[in-house]
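Left out: one protein chain. Kept in place: all the others.
Presenting chain A:
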Amino acid sequence: MSFKTISCQNRIVELFQNAIIKNRLAHAYIFVGQEGIGKTLFSKELAKAIFCQNSRGDACDTCSYCQRISKDNFSDLFLILPEKNSRVIKIEQLKHLQDILNVKPLESKYKIVIIQSADKMNEEASNCLLKTLEEPPAYAIIMLIVTSLESVKETIRSRCQIMRFSPLSVIAVKEILINSFQLDNRQAERLAYLSNGSIERAMLLSRTNAIEKRNWFIDKVLRLEIDDNLAFSKELFNEWHIQDLDTLEEKRSYIKELILLFLLYYRDLLICKLDNSELPVYYIDRRDELLCKSRFLSEDALFSIVKVIKASLEYLDYNANIALLVENMITKILQIQFGNRMSV
């Protein structure tokens, strides 16, 4: 493994290789990009490239440093992430980090700290990091990994160099799925279309048999009638085994995926309604059926449906009753779809 394994981030790789060779590494970086596009992988590869004993600007993967980093077993590289059973990174963890940074590196010239999900630092923790981030010891490099910049405080942002990671292309996702996860060509391609450029999402979809579920879903949803609302939501619950899930958190993330299915479906209908559009649709293999269906729905109706779905996702965050939420959403959608506006 070296920078070669990083796909679709050529500019960032180039930038860091340049910085390593010119000895212009800053002391703090923020890596930002959606989840599952290889930010953590990149940060490790970067650490290797910096530490590597043999080559400059990339990892050799043969020296003892590189190999130990691959095995998460190197004394000058630290990883901080939310503790188990905790959604946030706490101040104690960062105070511990300060202690670590006050000690000089044991083997190499640098000490690298990777803070994963740095947007999960709570108020105290992120303030605690400020002074360290501003003027760390000369040997320290701190990398913060976040999914969106909005959740990073301005005071932190201003102290770091910000690197934006782009989502992976469909082709890249497909290749990674085939090469690293041994999926067959056809499945990899379909997952790649649905992944929105994220390997993590693609893997989640493949783990949960999402493709079969999607096919089942679209078969059903294409043939829905107005008074199918309650029956269909019941069927959904059975098919997805919602009742079997233990924690509320699990249920909620599952339902979120489910609601996204609806959103994707109606979004695709909207795209199909546009004339001669070359835009990709998510349900690529059902395009003809979608096209046919889209003729029966007006754009206005589709807009209102998208609005209903968006509202349902918001209610989900407010802890609404899941069964009622889904029933309500489907009822409203069907009513709009069959031209019978509810008086809300």
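Following the convention adopted for this analysis, a contact is a pair of C-beta atoms (placed from the backbone, for glycine too) under 8 Å apart; a residue touches a chain by one contact, two chains touch by 3 or more; residues count from 1.
The rule is short, and it goes like this: contacts and distances are computed from a predicted model.
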{"item": "Among \"ABC transporter permease\", \"DNA polymerase III subunit gamma/tau\", \"Ribose transport system ATP-binding protein\" or \"Aspartate carbamoyltransferase\", UniProt-listed name of the chain not shown", "value": "\"DNA polymerase III subunit gamma/tau\""}
{"item": "Residue in contact with the excluded chain [from A:128, A:236, A:297 or A:325]", "value": "A:128"}
{"item": "From A:67, A:196 or A:215, residue that would touch the chain that is not displayed", "value": "A:196"}
{"item": "Residue among A:263, A:291 or A:323 touching the omitted chain", "value": "A:263"}
{"item": "Residue among A:4, A:56 or A:95 that touches the chain left out of view", "value": "A:95"}
{"item": "Missing-partner contacts on chain A, residue numbers", "value": "11, 14-15, 18-19, 22-27, 33-35, 94-95, 98, 109-110, 124, 127-132, 134-135, 138-139, 147-151, 154-155, 157-162, 164-167, 169, 196-198, 201, 256, 260, 263-264, 267, 270-271, 274-280, 299-300, 303, 306, 310, 313"}
